[in-house]
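To start, I am sharing the structure in question, which I have written as structure tokens.
Only one protein chain is missing; all other protein chains are in place.
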């Protein structure tokens, strides 16, 4: 691997920087997942994840990447031919569409320009016109990691309610969970999909489904073939604090520690911190004169900021300059943003000075890569960060 | 967790003891799995796993537990209604049967008494009588972890060849890989199924499919619904050293280190070591006067030894005595062996003195739990271990 | 380094096996030892060490090996020409004599045959005859690591009291502390000397002086040249929770964790555990027919057992066989015991099954090295370990 000194700046929007405490928690021998100690440990992570998802319903933990949790949502509740609705908010929407199609769902893809969240009014209109309730599920990407645009799940819930539509509300909050407000119960989500390597500050390898009673009931009747992803096998074993097959024990040790860290900081402080960092990043981009991918201020993501490079300036060439000169990984433009945008992750285990190192690296990289821009973005970011009134300072940081 | 000093003896047959080197390799930040450094790393683990499976064919690595790799084998090559053959060698056969049935396969379950490997003659007879080649796959459990009985995959391959039967040969070597001889190519295996937490000395969370050309060809034509487990998506990305979705990066770091350790010792030495330890364990059991679960010497497992407790003596009560008094986890009896047998894992990162600690713990536990036995099993084990002629000493240990 | 699998058995009587918890505690960045967080941490380790030494007096922590703490005891309280008394209990007595002589002390060396503790009656006689109180200090080695013989400091205190002798009582408890009873205050010790790498379960690099009021008063008047080892500089800074020069911060992190582990187990349980293990080891040696170095049952060490090899059998050749074949390090014979004895450490982070692995390794090694012995020592050890009545079982182990 390339030879650099000091600490690598891993500023892709996931996998994110992993705290030493979490790494150390993982750095130990496994224990007998059928032994008497395990149940207590199992219950602790289950209830911890319920608090993170803000739910009293079960949270199922799969040894898999986040993609697996989407597949689980589908195979537990939907069947080939089922109609589902999904807004094409970006590359991750395209990927979920791919999965849905592999399971022969009849997915209606509502287009966007990839520069905003889903059009909830359009979703509502489609629901209203679906008098026969053929739409079985509305799929929402809470935080579209390819664009840095948020769709607010509660707005979609309201649309479902206003239209009295019984479709399941499925929300992918893989890059949203633990970095921005999320309320599985209060927002009436049926299936939440999460992953370990974003706001949860863990290595990749765990995924989550929080499931409503309605989703559980539907899954019981659903005949789609499944085994690994089957919720009911899981819940049967989870009841006694364990799993139907060997769980990813060391990642669960890490999860317990990460939950503790999030709760020590306080989830509200975590969310406020992400917002401050996003605001500072946007302030820098504004000075640089670079356009954000996200055009809707209501949809700005707290966890990452995607930035367009000017016409004729390849974003990946810029990223390579930054990586080679400053040992910082930025996120690439995905799908149709390939070469046209780069993404700055400010998610997870992060603080003001890490952000300033990040933004300084971007600004110096713009210069070295000869991307036209105005200098001083970092100063604008500092104005945000040092102004403790603009956004409430997390209590943690002044303790 | 219970308060003990010193190191816990984790002598279940998996998850196994994890070497410090492997834990330390995992204890680091993730890296950008879409960055330029990743491909070199990806290729290193792919080729390493080919050497472990002894194959020139691709080895697919899933972020999942071993169960996932079985599901992958099924959904890539089989369809509902397909006839498959599986010997009921123990509890893991029962579990695979459960998975097969969830995918609506027509599984023919060849009974055994759970005290030997599969009856290859019976398999051959079934294949010979299947003139229409309705049997699409023969499923073999290389090392039945619930009984400590081995079925030799090459014997099954020979039966397929003798009967000119085109069925796929699928082998679960989850608790066999890297602890006993395994030759994916030379033995004509179509699909090998492996996991990380046994002989590979890793935490649970990775699973493997080594796949023959024939299996790949069949999977291309197979219409079973799948996404996460789809081999072709994987292979497409593996070609460029990466993965279609975020891999379990830290476990892959661990995997690279574990492969290095296995190759430093030498796979042949690894296998010889497991055989010596199994022989020593059986010698102890013989003195104790306790029956082995496995009645066929040709099927004795090098990686674990399952031992019956005498009528009227609950194996789990004995295991609890051992855990409470000596901080050692032994494997429970599974399925119909529940309460009647316990299992001693001598697999993975292990050596002579760790084995002697283990066997002494069993012998003292038998006494404390008042299980009738003769003393001196440990002496018989020592006779095996110190006799360097009986089984060739691994070169590593005299270097 | 030699290639072995599994965990090395480090059964020298120090450095001892380090618990993972302690290693993980050390595996983190330093912190500003002049910053506001440091004092709280500093006070925690100071008070922790007071509880370990069982004293209300200050415990000074040096960044040095244990040898440094002996030098500190000398240069703070003694001056060239001062008469001191020390029994030649073994090689460590010889080493302390060497240090004393380098500082021009007039050391009177009371001979023993290296097979027992100090002759307290002889010490008392010397004190009684020293009417002019020319003897300034009596030096005692609590646990002579080269022979496995204990001298009980309280007996020496009683001798001092009976003779009304004002000499300082200095005790080296480097390999005694945290593995056998020790009472700095109740036993009237003036200076206790400790180290990190024995019963404290830490890496080497920290040493300790617990100091009585009398010792402090004497040191104030003492004109011996010193800086690094000066108690008063230390105490000045310790008062505000820090140190006069940069302390070995990461070892202090480790120390805090080790203190926590000892107190979770309970010091009494720690001591009982060491006694059980020593008793089991002696039982094994008795069956082997090998003589212990220590001839006095009242002086048997709980933390190590030194064993003689028969005439004509080189102990180091035996140790090499054990290391080469079983990856276990045993302690060498030191000084005049070179080649004639080996030492089994059963100190620190240790348990019954680790001991059984150790003793099995010794017994197999005796056989391979053709050292005449009777087989079955391990069975005798197991009889001790499994008999919960002989020595009270530590509560920790039955919880």
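Per-chain residue numbering starts at 1, and chain names A, B and C are given in the order in which the chains are listed.
Rule of thumb we're sticking to: a residue touches a chain if its C-beta (ideal position, glycine included) is under 8 Å from a C-beta of that chain, and two chains touch if they have at least 3 such contacts.
Because the structure is predicted, anything quoted here is derived from the model rather than measured.
Only one of C:6, C:90 or C:205 touches the chain withheld from this view, namely C:205.
Only one of A:25, A:150 or A:385 touches the chain withheld from this view, namely A:385.
Seen from subunit C, the chain kept out of the figure touches residues 1-2, 8, 10, 12, 14-18, 23-24, 26-37, 40-41, 62-68, 71, 80, 98-99, 102-104, 195, 197, 203-205, 225-228, 230, 244-251, 320, 323, 329, 332. Residues 2-7, 9, 17, 27, 261, 264-265, 270, 273, 324-328, 349-358, 360-361, 363-364, 367-368, 375-376, 378-379, 382, 385-386, 388, 396-399 are the ones on subunit A that touch the missing chain.
Although one chain is not displayed, its contacts with subunit B can still be listed: residues 20, 24, 27-29.
One rule holds for everything that comes next: only the chains that are shown with their structure count from here on.
Distances between chain centres, each the mean of the C-alpha atoms, put A farthest from subunit C. Centre to centre, using the average C-alpha position, subunit A and subunit C are separated by 54 Å. In this assembly, the C-alpha centroid of subunit B lies 45 Å from the C-alpha centroid of subunit C. Mean C-alpha position of subunit A lies 35 Å from that of subunit B. Contacts with at least two other chains are made by residues 2, 17, 27 of subunit B.
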